[in-house]
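A short write-up of the structure that comes next.
In this view, the complex is presented without one of its protein chains, the others remaining in place.
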Amino acid sequence: MSKKLTLLGVACVVTLAALAAILGAATTANATRTDDQLVGAGSSFVAPLVSQWQNDYQTKTGVQIVYSPIGSGGGISAISARTVDFGASDAPLTPDQFDACKGCVQIPWALSATSIAYNLNGVKNNLKMTGPVLARIFLGDITQWDDAAIKALNPGVNLPSTKITPVYRSDNSGTSYNFTDYLSAVSPAWKSKIGVGVNANWPAGVGAKGSSGVAGVVAKTEGAVCYVDIAYAKTNKLQFMSIRNRAGKYTTPGLRGIKAAAASIKKVPASNELHIVDPAKGDPLAYPISTFTYVILPTKTDKAPQLRRFVFYALNPNQGQKFGPKLLFAPIPTVVLVASEKTLKKVQS
Amino acid sequence: MSAQPAQYSLRGTGRMKRRKRVNLAMEIVATAASAVAVAALVWLVVSVLIRGLPALNLDLFTKNQALFGQAGGGIANAIVGSFVIVAFATAFAFPVGVLCAIYVHEFAGATIRQAVRTTLDVLTGVPSILVGIFVFSILVAGGKQSALAGSVALAIIELPLIARGTQEVLALVPGSLREASLALGVSRWRTVLSVVLPTSLSGILTGTMLAIARAAGETAPLLVTSSIVANSTSLDPSKALNSLPVTIFVYSESPDPNQHAQAWAAAFILLVFVLLTNVAARAFLARGRRKLEGAPARRRRLRVYHLFTRP
Partner (left out) sequence: MQARTRRLGDRIGDVALRLLTGAAALGCIGLVGWIVYEIFELAWPAITEEGLSFVWQTTWDPVHEVFGAFDFIFGTLYTSFWALLIAAPISVAIGLYLSELAPAGVRGIVGTLVEMRAAVPSVVIGLWGILVLGPVVKDYIGPALGAVLGWTPFFKGTPGDVGQLSAVIVLSIMIIPITSSISRELFLTVPPDLKEAAFGLGLTRWEMVRGVVLPFTRSGVFAAIILGLGRALGEAIAVTQVIGNRQGVNWSLFETGDTLASRLANTFYGASSALEKSSLAYLGAILLVITLVANIGAQLIVYRFDPLRERK
């Protein structure tokens, strides 16, 4: 009896193993050799664009790009520990992080914007908003949608008395960096209380992981508001606000607004760190919460040739960058492109 | 028999009617509690069924993740990856667990026996996220993620289950069998290998199956050891591989209803696997026990069940 049972057990295991082998073989036929692989992690902001690159790059060169959107902070940490081949972050490295990374460079390789997405049934899209009022919402000072401050900006709109639920990134996020960078620029109260960073001591609301997590919470919570890359807001059909820039105009995170904000860059500093939030009066079309996003590479690495080839592809206006506009990534301006390519040459074996 | 002093008067006090009513109330409460527990489980399983079943299609098993914003795609690499990771984990844990149990049963004195028992119980109690961080610190930090690192973490989780299960079942082997073999001049190691082990094989398999069911559902250790994964199916354990639990976790937090559907389907597959394995393991256990012993088996159930039902 026990022999039969043992035989049965062994037979089960063998069958399962065979099944898995068949399944694996069938699908591994399409997988590439694993030496032709570049592993990266970091910003979920740039993930939609990288996703397009993965497909195209593999078809063109056979090299597989593996990318995981664990958040900009995670990307910086992973490349510092050399757990991955490249890191991606919307937040520029601090001097401490440069030290910890032991010889890294940051290269701006994409350009987009952070939208302020919200969920209010029956209310029109593109609600008007200003920086200071937004800061008060995320500080927890304004708790209802029909607050006087919001009403004043949107005369004629019927705002419900729903509770406002601010949604923020619970992981270390470059989008948080971009958003807090903007709020610090426009609200002294925010700057002194909270400051700028990939994460913060968020005083109010609900946290969620990753851009998709945040979009997920907003999609199912009435009255929620969050900051999330425009690509996620658009794909999930979330409402997003139009923000007043320094010129006094209300702009939305479209390609025009992003390009106009980026045009404020006349010269790229040596560290490649670029801030384009709340750009000066110059361009009335500029969307004030735009940001560049960086790829972080070690200057000395075995995979230097493959990495250089990949990032060149990504920066190329006719290759990587051409996938951008559909996902609301504007092509990076020439002055930045030149600086990026110059920095890329520093990556050697 | 240790009779504890009764704290309440054993003589009936008060009117019979009132006491009967109180009794009835308590019986209703107890029944209701069980009903609530069963209802919650049924609600859970039915939810997974209703939402997972419609999402099952061939694409799910043959394709991998779709590009950002696009519909469709599947979880083929997660299914294969889970299989690889759990297979390696069991391969690591099984020999160590069985050998450890043999030592405790055959050779150890009372102190070591108690020490190992306590250690294994403590090990079961370590939160799986901490096991993951431990493996991260010794295997991933300074290097890359890999499915093997994930397997080591899951092996640590499987180990106490296999060891305790084997130990329990070895203890059930009648002493007379062993003594007869030794009396015939068979050496100790031969006795263990050809008499004791085969008799307890079904029990060992049971313990292993329950350990596999538990490991297959673990998410936290894989989040830190095998989460940066490629969009293609692979059997290579030196790279990070996708897995069902991690996929469910990531998709559960996304806003995309398409990913939700795939998460439910993955949950359905995982749940079916885990429940079937549990049922099969119990059937094995009951059969094996019936073969070895009759009534005293009941007493052993205490430790055995508490061990196996502890996720």
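Before moving on, here are some points about what is shown:
Every chain is named by a letter (A and B) in the order it is written, and numbering of its residues begins at 1.
Please note the rule applied: a residue touches a chain if its C-beta (ideal position, glycine included) is under 8 Å from a C-beta of that chain, and two chains touch if they have at least 3 such contacts.
Because the structure is a prediction, the values reported are computed rather than measured.
Checked against the hidden chain, the listed residues A:Val123, A:Ala189, A:Val206 or A:Leu285 yield one contact partner: A:Val206. Across B:Ala55, B:Ile129 or B:Leu177, the residue that sits in touch with the chain not pictured is B:Ile129. Touching the chain that is not shown, out of A:Pro132, A:Pro160, A:Gly197 or A:Gly282: A:Gly197 (per the contact rule at the top). From the options A:Leu111, A:Ile137, A:Leu183 or A:Val217, the residue with contact to the chain not on display is A:Val217. Contact between chain A and the absent chain runs through residues 70-74, 76-77, 96-97, 100, 163, 165, 170-172, 180, 194-202, 205-209, 217, 220-221. Counting over the whole complex, chain B has residues 1-12, 19-20, 22-23, 26-27, 29-34, 36-38, 40-44, 47-48, 51, 95-97, 99-100, 102-104, 106-108, 110, 112-113, 115-116, 118-123, 125-131, 133-134, 136-138, 156, 159-160, 163, 171, 187-190, 192, 213-214, 216-220, 223-224, 227, 245, 248-249, 252-253, 260, 263-264, 267, 270-271, 274-275, 278, 282, 298-299, 301-302, 305-306, 309-311 touching the chain that is not drawn.
Assume only the chains that are shown with their structure count from here on.
Within the complex formed with chain A, the residues of chain B that make contact are 61-62, 64, 67-69, 76-77, 79-80, 83-84, 87, 140-145, 198-199, 201-202, 205, 227-236, 238-240, 253-256, 284, 287-288, 291.
On the side of chain A, the complex with chain B involves touching residues 1-2, 5-6, 9, 16-17, 20-21, 23-24, 26-28, 30-32, 34, 37, 39, 41, 47-48, 51-52, 54-55, 64, 66-68, 70, 78, 81-84, 208-210, 212-213, 215-220, 231-232, 235-236, 327.
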